[in-house]
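So, chain A:
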Amino acid sequence: MTLVEFIVFAPLLAVLAILFGSPARATAIVAAVANLAAAGLMTLRFPVEVESKGQVIFASSRNLLASPNLNLAFGLDGISLVLVILTVLVTLAAVWASPAEGRIKGNVKLYYSSSLLIASGALGAFCATDLFFFYAFHELALIPTFLMIGIFGSGENRKRTAWTITIFLGVGSLILLAGLIALLVETGGKSFAFADLYAVGDKIPADAQKNIYLILLIGFGILVSLFPFHSWAPPAYAQAPTPVAMLHAGVLKKFGLYGLIRVAMPLLPEGAAHWQTLLLVLLLGNILILGLVTIAQRRLDTLLGYSSVMHMGYVFLGIASGNTIGLHGAVLLMFAHGISIALLFALAGAVRERMGTLDMDELGGGLAKKAPALGLLFGFAAFASIGLPGFANFAAEVMVFFGSFQPILETKKLGALQWAGILSLWGVVISAVYMLRAYRKIFKGPLTDKDAKAGIADLTLTERAPALLLIVALMAVGFVPGLLLKYLTPTLEAIAMSLKG
Partner candidate 1 sequence: MDTGLTLNHFLAVSGILFAIGLAGVLIRRNIIVIFMCLELMLSAANLTLVAFSRFNTGANGAPDYHGQVLLFFIITVAAAEVAVGLAIIVALFRARETTDVTQIASMKN
Partner candidate 2 sequence: MDVNTIAWLILLLPLASAAVILLGTKKSAGISALISTGSVIATLVLSFLLLAQPDTAAAKPLQWLSLGDFEVTIGLKLDSLAQGMMIIVTGIGTLVHVFSLGYMHDDAGKARFFAGLSQFMFSMTGIVLADNFAMMFIFWELVGVSSYILIGHWYDKDSAADAAKKAFLVNRIGDFGFMIGILLVWVLTGSIYFDEIAKAIGGVQNANLLNAAVLLVFCGAVGKSAQLPLHVWLPDAMEGPTPVSALIHAATMVAAGVYMLARVSFLVGAAEMAADTIAIIGGATALLAALMATQQNDIKRVLAYSTLSQLGYMIMAQGLHDGSDAGMFHLYTHAWFKALLFLGSGAVIFACHHEQDIWKMGGLRQKMPITFWTFLIGTAALIAVPGTSGFWSKEAILEAAWHDHNYLVWGLGIAVAFLTPFYMTRLFVVAFLGKPRTKDADHAHEVSPIMWVPLAILAVMAVISAYITGPLEAKGHVAFHMSLTAILSLAGLVVGVLAGWKLYAGCDRDPVNIKLFANKFYLDELYLGIVRLFQDFVGMTFDAVDRYLIEPITVRLPALAAMSSGYVLRLLQVGNLQAYGFLFGLGAVVLIWLIVF
């Protein structure tokens, strides 16, 4: 068993253990810590110089079917490694930030198992080097999410929300599946292995590339909440229990972006070029239209939900630029956004637990007086998410923007990509507006309803730990982006090369 296999299956084993009576919270934390350790070990042993396109490290493969060639195959390239680190960090934080067993009203086993299943699904999808399992693992999260929102979600509409996210993502996955199969058929349909796909991928005719890329863009787009396929996301994140919101918004949503970078773009470069303008228009929808929608939100949870959707626009911008800088920015932003949104949801969960609501008008304000640590950590999270230097988000966004201008270094003529970059930059202002407004409304200002808030306690140490873990990760990468970038460069350069044609 390789480390990668361990990391994918450890949460599943933990689920089995929980099912057979092992204490849920302890088991989940042990599994998450073990995964973190394994991920750390892999990072240390990951060679920075990876030579060829599609090369993966720690590869393992178990043949399941000879014809067509189907393998339970895992391995890491640079992108996977970064996303695995993201996943294990967020998983640990999510499990940790889950309420203690006594405070969960309902099936404790289900609560913790669901988080672990979502984590395992994400890890499997990021590590798989076989198209089939790449797709299949992602779906592992579908039913746990459905159950968790339906049972433990907050708000009266939680059932409708659970249905919406499940059906929407289910249909999105089906569209994606159709696209992936079409891709498979175009490559001969004999093998699911990424390596085999890359080997024949260049020969797909241009027309087929365009059609398939469009299907994949829509399919992946739905999973990433690309405008206008985003309606499932904000209410789902708002109403999901904290660990699910953290894992879903932080980690799982990155799958679609990962898929675009890892599968769609290298195999369908002409398709990517052909639909670039469409993607630019849609991502501006994410950033500008949904950014303004975010401003109009009156509840912290939907605000965070929309903000998470909005920020996807920047990742898409990096992807649309298709050059090394932009792609690095995109992947780093996936990491940074994942951590920061998970952090925000964790802290929002803490606020909800204390105040019983996340409606900003009802919350009143001045919470920082009663819970200074919560206020401070939320401030960190808010500033991280609006891209303050020192946090990984800033480095990533800067690269995305430089990436969008890089193609005209020679011509010096502004094109669609650059205009999109300029307009997207306005989103930086928008996100500052809504984040600071929320921070101001909830934490700053005079303390209202003093009596009602008399019993509000600050974060306990258990609650602080996951937040600190995430903040440290964000700042470490923010100060030294090279920590992660060095792993990405070989992989992304190869992809950027294939896009150039």
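Throughout what follows, a contact is a pair of C-beta atoms (placed from the backbone, for glycine too) under 8 Å apart; a residue touches a chain by one contact, two chains touch by 3 or more; residues count from 1.
Picked so that all candidates are chains of the complex that A comes from, given by their letters.
Computed from a predicted model, the values in this text were never measured in an experiment.
Comparing candidates 1 or 2 against chain A, the one that touches it in this complex is 2. Every residue of chain A that touches candidate 2 in the complex is listed here, in rising order: 164, 167-168, 228-229, 231-232, 289-290, 292-297, 324-325, 328, 366, 368-369, 383, 388-390, 394-395, 398-399, 401-402, 405-406, 408-409, 412, 414, 421-422, 425-426, 428-429, 432-433, 436-437, 440, 443-447, 480-482, 485, 489, 493.
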